[in-house]
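Quick notes on the structure that follows.
Every protein chain but one is kept in place in this view of the complex.
Coming up: chain A.
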Amino acid sequence: MERRQKNQQQQNPRRNPLSSSSSSSSSHSSNRKSRYRPPNRASGDARARHREDSGLDSGDATTWDEPRSLARSIDERASAAGTRSSMGIREQQEQHQHHQDGENARDSREFASAVGTCPYMCPGMGEMAQRERLRDLAVFERLHGNPAKTSPELAVKKFCRTISTRHVQLSDIRPLSVLGSTLDYLMNLMNSTPEPFETVHDFIFDRTRSIRQDLSMQDILDKRAIHMYEKMVNFHVISHHKLRLSSSGPNSFNISSLHHLNMEQLAKVLTSLYNLYDLNRDHNSMHKNEPEYRSLYVLLCLNSESLPEGERLSLWFRRVPTPVIKSKEMTFARRILRYFRTDNYKCFFSTIAAEASYLQYCALEPYIDKVRALAVLLINNGGYKLHPYPIAHLSNLLMMEESEVESFCIACGLETSLDEQGNKVLPTKQPAFNHPKAGHGKYGFSGFENICRTL
């Protein structure tokens, strides 16, 4: 992009190499306050390079631990989003969207290091008044239920896709402190409202997008941004779980598209969060919550085969920092991945029950019924015909209530029966197994209350 190159020239004018006292190593340091200068890095290396291409390269990913000081430019973040980590869903489209979220990358340079001045959750002058007039108020924003009246305590700035930063005033942008309290307000709303979850989800989905927009326009890329992005990931992961619960009945088609959009957005927010972790890394350290939030990616993508080619987990792991790999949370995720990939239903469930955090559980929840179906398939397939499998035992293995096990088996096209003592059993070697249709039923998880205690 021309702007970027021009900027570089401004900061690094072509100097007459023989003039005054400038030596080669100072040519870049004069107007840059780099926090860290590794020894001998900038002096380049004088080893003779291979004259010819050696043909192949070793294939190992470059080490990740090149320290970087805080980045200031949005361009960097935009390109970093493309190169640093790739994410499941249509990466290029997402990168384009990321550009849009961060607004027109070139124009927003004007806002670099600018601080917004809007003191309310929603800019008072323009947006609030306009939306009152147009009766464009969400149910949570209505004062006493009045669709044409709101207040500064209730109105929250909407996400605007086509905003041109040329027309945006600083008074329309919320500073960090206001963004923080806006986010807290929204998170509280999620837990306290009587409205159906889809409605809350929709509202928070949009309003948090606007928060990210304000954050990026002000170039906030430090630990405070990390803190906020983590909360937004929480929202999307919990929605991932709660939207499944509400997906039944006449609304179910709408919910499943909400679920899909939520997953897309979750992917974007996670990618941005990982970029923030990378930007803020000091030497070999990692952010306090980084292991858990990295582990979520693995758990969301257990079925790596469903990801587009070139984005499989094998590639993703190449670029994960070593301290994160060795962390408790990532070790858990990798073990779950191993159990999933080897069809080890016994360890899959027992490990989740014993070690999963609430967020981790929510992330991997869609796979739970898949593994259950697999377990039933394997047992039906390999079990001795004269030894029907006790449902009680199955319920322990699969972490399900006995009654739910029964209906699950039936959903798999299998019949249950009773043994001589009157216990429920699953006869094996039944010929007609099928995988239950998606969204067929909501089954619980026996260890769920325990897991919720980690919240």
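Rule of thumb we're sticking to: a contact is a pair of C-beta atoms (placed from the backbone, for glycine too) under 8 Å apart; a residue touches a chain by one contact, two chains touch by 3 or more; residues count from 1.
Basically, contacts and distances are computed from a predicted model.
This complex has a chain not shown, and the name its UniProt record holds, of "Zinc ribbon domain containing 2", "BTB/POZ domain-containing protein-like protein", "Aspartoacylase" or "Enhanced ethylene response protein 5", is "Enhanced ethylene response protein 5". Residue-wise, the contact with the chain that is not shown comes from A:Y345, picked out of A:Y277, A:F332 or A:Y345. Summary of contacts with the chain left out: across A:L154, A:M190, A:M263 or A:L315, the touching residue is A:L315. When the missing chain is restored to the complex, the residue among A:I325, A:A354, A:A392 or A:I410 that touches it is A:I325. Interface residues of chain A with the unshown chain, by the touch rule above, are 5, 8, 12, 14, 16-18, 24-25, 27-29, 32, 34-38, 41-44, 46, 48-49, 51, 53-62, 66, 68-71, 73, 75-76, 79-80, 82-86, 91, 305, 308-315, 317-320, 322, 325, 337-338, 341-347, 377-379, 381-387, 389-390, 393, 397.
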